[in-house]
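Only one protein chain is missing; all other protein chains are in place.
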Amino acid sequence: MAKVKGDVIIDIDVCKGCLLCVDVCPTKTLAPGTKVNQKGYIYVVKVNDDCTGCTNCSTICPDAAITVYREKINK
Amino acid sequence: MLEEIIIAGFGGQGVLSMGQILCYSGIMENKEVSWMPSYGPEMRGGTANCITIISDEKISSPIIAKFDTVIALNQPSVDKFENAVKPNGVFLYDSTNVIKPPTRTDIKIYKLEASNEALKMKNTKILNMIMLGAFLKIRPIIKLENIIAGLKKVLPERYHNLLPLNEQALKKGMELVN
Amino acid sequence: MGELKLMKGNEAIAEAAIRAGADAYFGYPITPQSEVLEYLANEAEKRTGMVILQAESEVAAINMVYGAGGTGKKVMTTSSSPGISLMQEGLSYIACAEIPCLLVNVVRGGPGLGTIQPGQSDYLQATKGGGHGDYKLLVLAPNSIQEMVDFVKEGFDLAFKYRNPVLILTDGVLGQMMEKVELFDQIPRSKEIPSWATVGKPPNRERNILTSLNLQPELMEKHNEHLQAKYREIEKNEIRVETINCEGADYIFTSFGLTSRICIKAAQLAKEKGIKIGIIRPITVYPFPYETYAKYADKVKGFFDVEMNAGQMLEDVKLGVLGKAPIKFHGRMGGMVPTPDEVFHVFEEKFLGGKE
Partner (left out) sequence: MNDTLHLAENLVYKRPKTLINVAMHYCPGCGHSTTHKILCEVIDELNIQSEVIGVAPVGCSVIAYDYLNIDMQEAAHGRASAVATGIKRVLPEKLVFSYQGDGDLAAIGTAETLHTCNRGENILIIFINNAIYGMTGGQMAPTTLENMKSTTTPFGRNVRKMGYPIKMTDLVATLPGTYYVTRQSVHTPANVRKTKAAIKKAFEYQRLDRGTCFIEVVSNCPSNWKMTPVDSNKWLVENMLPFYSLGDLKVPSKEEN
């Protein structure tokens, strides 16, 4: 059975911490971080490896801050 | 040569085109010309007039208050412009419907039963050509053949069948001046 | 010699626009200049493919000029006083974004809805900016139909030379009257695309932005300085003025546009009475020929300024004369046009009769 494995890379300089991505992430991979970027926003961070690369986060992200990868893994 | 003219009458009597024909013809004789209409609502249905200047030299003001010639086609124009004629100037008017004629004695007054003549020729639209013919007889500033050529320019092509009638009217106007 | 025609001023503007190779006209009807749009609607598209659009308002028209002018095309609009007032906001933007375009104001008497008869009462609006902010239009004031024709062509050239809006300031008489004009030959519409034009960003250049906004005051000031430097350049290069018989004159009549011709006739009346009158006629009212006035200021007994307004150019005349000679003014307002006799009589009264 084919399984998908995904990953997200967050551009922390562009992220404004609006948390819309956190709201739509089905695997709770994204969460509010604790650090502040140069613009003063608390940016979002990745908190688990369950990402499926569904792109919900990158689609809703107003600032195009999220790059998404997805790979099919044959088991 | 410098001839400063005002042509005045009701809208629709062809006063504006009279001035234009003079200008077109003037250009054909290499003269300087200027035509300034009264414009706007008063043109429609009310009174209309145009100042027409024909000159051998560059024309300064297109707006003037005193004229070598006044051509008046109705009573209001007679009233309004009688005093605008320069001393010894020409006052030419259609007397058909004028009950109060001009009274100045220091100008040359010519009256024409032009509207009646136009009726006799079965086309009231040629009133202006009768008047123009009369003017050219009094002040031969432009050759008749050039006036006819100018007429061709002013008259839209669909009316060019009326050119002979207009020419007839010009000649009639010339005849009527004594 | 070009083609000779008897033309109304408004039609002549339209014909000249077509022949100058204009790409587009956006306008809205208003007396006394509606013939421009009418003439173009009849003639332009079939002859050169020029775009003609009747906008829903003067506000829309000037913004269409902004958009189309921003693509580097030769674009114009025409209107009359109230319509030009509506365009002021757009003009300020156009001047700031440095979009070349040609405007014609066929001035009528104001203020407000005023009259449809001729006026010159938009002089200050035309020459001192008109809209908000520090900007200038280059303003040409023709006094004949021939100049109306020639200035359309020149106006486009100047607009592109300086990337600045050019205004032809004329009036209802010049719009409505007919004169003999010699028309220049058809200039083909240009295919050249200026480097700044917004035409779609090709891969090999930076994107082009046309804007009048800069939220950083330091940069906005820099842009203003650039604009001011341009205006100084225009002042250096583009002053046009006509002088007639000024050498040895007793008095100088001064006037722009239509009234300058009335003054020329009045000067002839003066000559018959043995008074020597010179004429100074600014052809560009911005930039204004101050130095021409300065040149004669201490040589004549006085200046007589005649306008169809309450004395708008008078302020500039005073700046030229700098108190070195008396200046008297005669103005008609609200659509009234002075006659040559009137001008001469008022001159006589004010300078020779001692009655003020």
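All chains are identified by letter, namely A, B and C, in their written order; residue positions are counted from 1 within each chain.
Definition applied: a residue touches a chain if its C-beta (ideal position, glycine included) is under 8 Å from a C-beta of that chain, and two chains touch if they have at least 3 such contacts.
These figures come from a predicted structure and were not determined experimentally.
Counting contacts over the entire complex, the absent chain touches A, C. Only one of C:56, C:134, C:233 or C:298 touches the chain withheld from this view, namely C:56. Touching the chain that is not shown, out of C:46, C:207 or C:273: C:207 (per the contact rule at the top).
Contact with the chain that does not appear here is found for just one residue of C:39, C:93 or C:351, C:93. The missing chain lies against subunit C, touching residues 23-24, 26, 51, 53, 55-57, 59-61, 63-71, 73, 75, 89-90, 93, 97, 198-203, 207-213, 215. Taking the whole complex into account, subunit A touches the unshown chain at residues 5-7, 11, 13-14, 16-20, 22-24, 39, 41, 49, 53, 55-56, 58-71, 73.
Just so it is clear, only the chains that are shown with their structure count from here on.
In whole angstrom, the spacing between the mean C-alpha positions of subunit A and subunit C is 61.
Centroids built from CA atoms put subunit C at 34 Å from subunit B.
The residues of subunit B lying in touch with subunit C in their complex are 20, 23-24, 26-27, 32-37, 39-41, 59-66, 153. Within the complex formed with subunit B, the subunit C residues making contact are 4, 6, 31-32, 116-117, 172-173, 176-180, 258, 261-262, 264-266, 268, 337-342.
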